[in-house]
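Removed from the display is one protein chain of the complex; every other protein chain stays in position.
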Amino acid sequence: MAVDTMTHTSMAAEAAGMPRAKRESHFGLMWRRFKRHRLALVSLWIVIAFYLVALLAEFLAPTDPSAYSARYTYAPPQGIQFFSTNEDGSWRFFPHVNGYASEVDPKAMRRTFVLDPEVEIPVQFFIPSEPYMLAGVIPMSVKFMGVTEARAPFYILGADRLGRDLLSRLIHGTRISLSIGLAGVTLSLFFGIVVGGFAGYYGGLFDSAVMRIIEFIRSMPTIPLWLGLAAAMPKDWSALQTYFAITIILSLIGWTELARVVRGRFLSLRTEDFVTAAQLDGASDWRIITRHMVPSFMSHIIAAATLAIPGMILAETALSFLGLGLQAPIVSWGTLLQDAQNIRTLASAPWLLTPGLCVIVVILAMNFFGDGLRDAADPHGR
Amino acid sequence: MLGFFGKRLIAMVLTMWAVSFVAFAIIQLPPGDYLTTYMATLAANGDRVDPATIEALRRQYGFGEPYIIQYWKWISGIVLRGDFGQSFEWKAPVTTLIWGRLGNSILLEGLAVIVMWLVAVPIGIYAAVRKYSLGDYLATIGGFLGLAIPNFFFALILMYLSFVWFGETIGGLFSPGMETARWSPARIWDFLSHAWAPILVLATAGTAELIRILRANLLDELKKPYVTTARAKGLSEFRTILKYPVRVALNPLISTIGWLLPALVSSSVLVSVVLNLPTAGPLLLRSLTSQDMFLAGAIIMLLGMLTVIGTLISDLLLAWIDPRIRYGSK
């Protein structure tokens, strides 16, 4: 009995004696914890790099994504070489790509390309180009890189069925795929916060009804549902209309997870002392929600939203791949992969699978980043 | 136990009703109704449209009447007569088209679930018991990759690799000539030699997820006092771990089937399209692109039902192996 009481005092003293860090903002603290996850930090940089590519698509893409050339259908990747051998055998810095020597296979009646190491086409950086609008707002007339020789082929990652540059298409596809993920999550987040917030804050019948609906939606296989919804889109819709329609379709299911997170947070916060204190002070529900509750779990919401983006990107890719998502003139990773559906095509032009690699890298990076964020937001969570 | 069963059964019926409602809503989504489309196709094929047939169909499906009545006619046809309506593209009742393909879907998904468990359980146990060992790290990395690779992309890569390495195109579930044969050892062998690829693809993501969950669960359980009790009894380490913490850690894993199954059904649709399998997936895609809505609706509904039934089975299984749920303790 005696020892019991002593244990208590010792524990209290331990708590009091703990070195208290000086008060830091919640996000400062989160950032400090996040930085300890090296993998998450690296992933953050990868994610930033991808979004920069998406933002600067017109500047980075060497050619117009829809510029075709019948001469170079299924031209293999040229790669890019930075050094060239002089006659005397020494090396010099000379970024270039090799030209193609094309042969016609008499049996298959198909043209095959072989890289010709003799032909060196110089690659230049920051070259002047036709004027364009970067991201639709900034007028520019310089491109990151390209070849200036007229009619010289430039296919670092190869060409597709119509002789379009895969790299340029990939860069533009990045913009669409990443932005649709972001847009879908934003929309889901909006639904999620509104529905989950109401359910969690008011509880009761509304809450249980919402929870049943969420459970139901989550127990349905998503792809058939998405397909059914996407198939109902009128065929004559413009690119922009399909884009938004797909975003809405994706978030019709995506909101459920976020709503669950928000509801759970609201539910656990509702009984916290600081909320009760605010209620006793006569603060309105709106003020309690926006000023007291939301800031205290903002970080969790951000982490959950980050973890939801990969699912959105995957879903868009899958829908477009099946031909029911974004349609042809729009370039996204999914529509690009659609070209790679046929095994014959794939066998002769395996580089058409590169968009899939981009998907994997982005998904991995986002997952690691999101995991790191979640751990940083909630160090005691799982 | 009976009360538990009854509650689950009622929940299942309600969910199925909701599924049917969603499926019907999707049938109704495209502009124009089935009959207009039907007449348009008939006219396009140069067939004469018999007004009597049209009138009979109109009455049967209640076209032009309120949605709720149309829904009633549709659902009662399904429940009472097993009539899912007509596929205008195939000019045949939907029922004759879907059962075989749905059977293939169930077979593939069932096998994928079994493979998932067979692979995930030993790896998950190993990763938890030898935490931070090389094997654990490999399992973690493999798990992340498995989750990040879109399954249809994985199928594409598999297809490409097998073509380049073995000069074979993988696809389908049976060799030509074997499709309609009776089940025999030869046919089973033929099936397995085709089905390994889709099963592998389907099982990957689920396996990764199961390993992750099992590892986390088991790590929690390994710290519990009852494990020490088991050791203190004189059990060997191997038996201690298998009989106690693993047994407890497996329980929540069974309930994951509930949300693993929807994902599995989803990915089987995609993978089947890529690998050209005679399952419900490609049929669904085709019916949706040609707006053959009764067929599409039936498939969406049945796929939904499949997951609902699967979830019920997993719930019952969980109750069967976990006394805490069976006897309603926390």
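For reference, chains read A and B in written order, and residue numbers begin at 1 within each chain.
One rule holds for everything that comes next: a contact is a pair of C-beta atoms (placed from the backbone, for glycine too) under 8 Å apart; a residue touches a chain by one contact, two chains touch by 3 or more.
The definition used in the following text is that contacts and distances are computed from a predicted model.
This figure omits one chain of the complex; the name its UniProt record holds, of "Cytochrome C biogenesis protein", "RNA polymerase subunit sigma-24", "Acyl-CoA/acyl-ACP dehydrogenase" or "Peptide/nickel transport system ATP-binding protein", is "Peptide/nickel transport system ATP-binding protein". Per the touch definition above, the residue from B:50, B:179 or B:237 contacting the chain not shown is B:237.
Per the touch definition above, the residue from B:95, B:140 or B:251 contacting the chain not shown is B:251.
By the touch definition given at the top, chain B reaches the unshown chain through residues 224-226, 228-237, 243-244, 247-248, 251, 321-324, 327, 329.
By our rule, only the chains that are shown with their structure count from here on.
The touching residues of chain B, when paired with chain A in their complex, are 15, 18-19, 22, 26, 29-31, 144-145, 147-150, 152-153, 156-157, 159-160, 163-164, 169, 171, 216, 258-259, 261-263, 265-267, 269-270, 273-274, 284-285, 288-289, 291, 296-297, 299-300, 303-304, 307-308, 311. Across the interface of their complex, chain B is touched by residues 216, 218-225, 227-229, 231-232, 234, 310, 314, 317-318, 321-324, 337, 340-341, 343, 346-347, 350, 353, 356, 359-360, 363-364, 367-368, 382 of chain A.
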